[in-house]
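Okay, so here's the structure we're looking at.
Of the protein chains in this complex, all but one are displayed in their positions.
So, chain A:
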Amino acid sequence: MTYILEAKELRKQYADKLALRGLNLQIAPGEVFCLLGQNGAGKSTTINLFLGFVQPTAGAAFVNGLEVATNPIKIKEYLAYIPEQVMLYPHLTGLENLALFSSLAGYKYPQWELVQYLTDAGLPAEAVQRRVGTYSKGMRQKVGIAIAVAKHAKVLLLDEPTSGLDPKASNEFSELLRRLSGQGTAVLMATHDIFRAKEVGTRVGIMREGELVDVRPTATLNAQELEQLYLTFMN
């Protein structure tokens, strides 16, 4: 089977902390893999290693078969990243931010299409031409999603994407992930939200102290069982 994301014995040692201890992970196209774990468990480090923002101490991360460390630019053509707080240029409008980031990704869209991406991501049409500085966190998140979608990314890397979003926005976000997953986009999502993970994930992995201690298909668990499993590992 071809994996779009793969980690082989991925290890990251910071000056005083071993953040990741030989992570092995494979994610197939269309899969939504949710990483659960406490703060400092290694979820964000894993995402940063796939993005090439940090270099592994040992092992390797692969995106679409390319090693991240040796192809740091090429792999970003396949990736889209939505952090916990999507921060954009505040003096540019949502439309201008999308135009900038999609053109950096190599896509030049006419204005109507950019507007379409933004409204499809859930941004109100009246906000499209407003400066991002006036946006709420949820609205910025939606622009972030539009950037990811417009890039036609094969992989979405999400770091606590629903943190701080209201239930409606979170729900819309889950809906969007399902849609993208249905189109073959792989998703790696680091989250604390067990119920959201159960809702949108195809697999969940539980991380503790830099190790992936358990991986389960979400279909085999209900939300309570997942929570119980999570708490068992955390305790």
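Please note the rule applied: a residue touches a chain if its C-beta (ideal position, glycine included) is under 8 Å from a C-beta of that chain, and two chains touch if they have at least 3 such contacts; residues count from 1.
Assume contacts and distances are computed from a predicted model.
Going by its UniProt record, the hidden chain of the complex is named "ABC-2 type transport system permease protein" among "Dihydroxyacetone kinase subunit DhaK", "ABC-2 type transport system permease protein", "Amino acid/amide ABC transporter membrane protein 1, HAAT family" or "NADH-quinone oxidoreductase subunit J". In the complete complex, the hidden chain is touched by one of A:23, A:36 or A:79, namely A:79.
Contact with the chain that does not appear here is found for just one residue of A:60, A:100 or A:215, A:100.
The residue from A:18, A:60 or A:92 that touches the chain not shown here is A:92. In the full complex, chain A touches the hidden chain at residues 51, 53-55, 73-74, 76-77, 79-81, 83, 85-92, 96, 100-101, 103-106, 144, 147, 151, 157.
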